[in-house]
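With one protein chain held back, the other chains of the complex are shown just where they sit.
Labels A and B are assigned to the chains in the order they are written; within every chain, residues are numbered from 1.
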Amino acid sequence: MSKHEQFSEKLGKSLIFIFASISLLILLSIVFFIFRDGFLAFKENGFFHFIFGHDWNVQDNTFSVLPLIVGSLVVTIGALLFSVPIGFSCAVFLAEIAPEKVRNIVKPAIDILVGIPSVVFGLLGMILLVPYIRDHYGGPGLSILAAIIVLILMILPTIIAQAEDSIRSVPSSFKNASLAMGATHLQTIWNVILPCAKSGLVSSVMLASGRAIGEAMAIYMVIGNTFTFPKSLIDPSRTLTSNIVGQIEEAAVGGTHLHALFGCGLILLFIVFILNSYSFFIKRRGCRSC
Amino acid sequence: MKKNENCDHIKLSVHHLDFFYGKKQVLRKISMDIHKHSITALMGPSGCGKSTFLRVMNRMNDLIPEARAIGTVLLDNEDIYGNNTDVVKLRQRVGMVFQQPNPLPKSIFDNMAYGLRIKGIKDKQKIAELIEKSLKKTSLWGEVKDELHKSALSLSGGQQQRLCIARAIVMEPEMILMDEPCSALDPISTTKIEELMKELVDDYTIVIVTHNMQQAQRVSDWTGFFYMGDLLEFDKTKEIFHHPKEKKTQEYIEGRWG
Partner (left out) sequence: MFKRNKILSVIVGIVAILGIASFMVPSNALTATAKTTIELWLNKPQAKVNGETRWIDDTNHSVTPISKWGRTLLPVRFISENFGLVTLWDAKESKVTVMQGGELAGTISEAGSTSVLPLAEKFALAFMKKHPKVRISYTGGGTGAGIKQSAGGTVDIGAASRDLKISEPDLMVHAIARDGVAIIVNKGIGITGLTIDQLGKIYAGQVTDWKDVGGKSGKINVYTREEGSGTRDTFQSMVLDPAGLKMSPACLAKKSNGEIQMSVQSDPNGIGYVSFGYTEGVKGLLLNGKEPTIENVKNGSYPISRRLYFLTKHNDNLLVQAFIAFCRSDEGQKIVSQEGYIQLAD
């Protein structure tokens, strides 16, 4: 290695190190600030009251978030309940069954759908979905049903695109082994291909649930933002994210209101952390058997 | 359904087979009889069509879009490319072992049980018995009997390939197709597999694709030599190696090319 090469090697390495440190530092400071202000919310309102209470009132200076947690979970789980089976079926169809020509058209289209900003879905939901629900099912139209449908539309392409990739990356030797033993195509898909693609499928679901639980604006536009527990699908509610997006601009600096909003952020961070650890765990297990 | 009368000793009979991938013809007018309880070796340089021909016999080529076979292939006098053929049944009758050992990412036991369950056998006792029998036949039993629930991928390459053979014979097929089964293995494993083939031929009809001329000579009864999509020569192995009729065959055997 010449002196010049040695120098550029060193320079490259230290540049990479610097950039890595900067991004790590930024990440850490974000976490730090969320924790700092978020913890204040727990302190000011009391841990149990903040999580399990259901009043949110700036005038009375009391904040608690149970309806928000319930809203976030109901909407996210509701969306996953529909989009996972539909998404996986689409992915299997595209990867295994559809003729190449169909795939060549549909796959790029789905990749484009993945990139559509969520606000667009929110807008469509507000203009088309909300009046439809109001006219046909009652209630104000702004509802968790609308939020769930918007989320399904939003995360379905993510699930399909990711799941399709992971199904296609299953080595064909596994497929051949199964078929050569006299398994039908469907048996092969069910018994071999899907289990082998498990880790990819799990991460597609985790990515989708991350998008779903983190989505703020689109949900804000269609969920109605009442501070209540939903009792049916056509009831409005509020999620942790839509609460933040709705009030952060109005909250006074350094006040308990702002801390409470950071508290919502902290809870979100915690939920996402659990989701990620779970998917990490499943992936590790998936690797051992694969 | 065509009948072939005077050939009780023929397991599989191929007549005038043309094979295409799209517009490209990869096999031309192949005719060959595979004898019962024999080992037939298919040889030839890369791309000569021998693997494609092997896959004709259990219709694995069906998976490739635009692949198309014209001609007759009779298994026990029944045309496997006929309209009434159940491909799934066919593949249960004609097992296959691939070049790369390809156990499924499951336990050894589940690999073995997979085909049986698909066949519809639910009796756990029977499944366990069949598995033990097949593993014993492939002399794997002694090596793995205590770790049947370990991942099949933790086995060595040679063990994996023998597992794949055991997995094929647990289905009680009539024929076993082997696509260069030893090319990814070390010499000791290769010897084991070759010995295994010689034992299995008492119960099964075996067709093997190989690059290895010594292997063909060692194990096979019949040898077919493919070149550029044609079957140049097909005869008893001894004849092919000692008195080849075609110049190309001789040159190939002598290692002048290929």
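Observations on the structure shown:
Criterion: a contact is a pair of C-beta atoms (placed from the backbone, for glycine too) under 8 Å apart; a residue touches a chain by one contact, two chains touch by 3 or more.
Predicted model, so just to flag it, every value in this text is computed and none were measured.
Note that the absent chain touches A when the full complex is taken as a whole. Touching the missing chain, out of A:I34, A:V58, A:A98 or A:L269, is residue A:V58. Screening A:T76, A:S118, A:N225 or A:T241 for touch with the missing chain picks out A:N225.
The chain omitted from view is touched by exactly one of A:G12, A:P85, A:P108 or A:P131, namely A:P131.
Panel shows subunit A; residues 54-59, 67, 130-131, 134, 139-142, 220, 224-228, 236, 238, 246-247, 249-253, 255, 257 of it touch the chain omitted from the view.
One rule holds for everything that comes next: only the chains that are shown with their structure count from here on.
The distance from the centre of subunit A to the centre of subunit B, with each centre set as the mean of the Cα atoms, comes to 48 Å.
Listing the residues of subunit A that touch subunit B in their complex gives 99-100, 171, 173-174, 176-184, 187, 191-192, 195-196, 288-290. Residues 58, 60, 63, 65, 88-92, 95-96, 98, 100, 102-106, 114-115, 118-119, 151, 153, 164, 167-168, 171 of subunit B touch subunit A in their complex.
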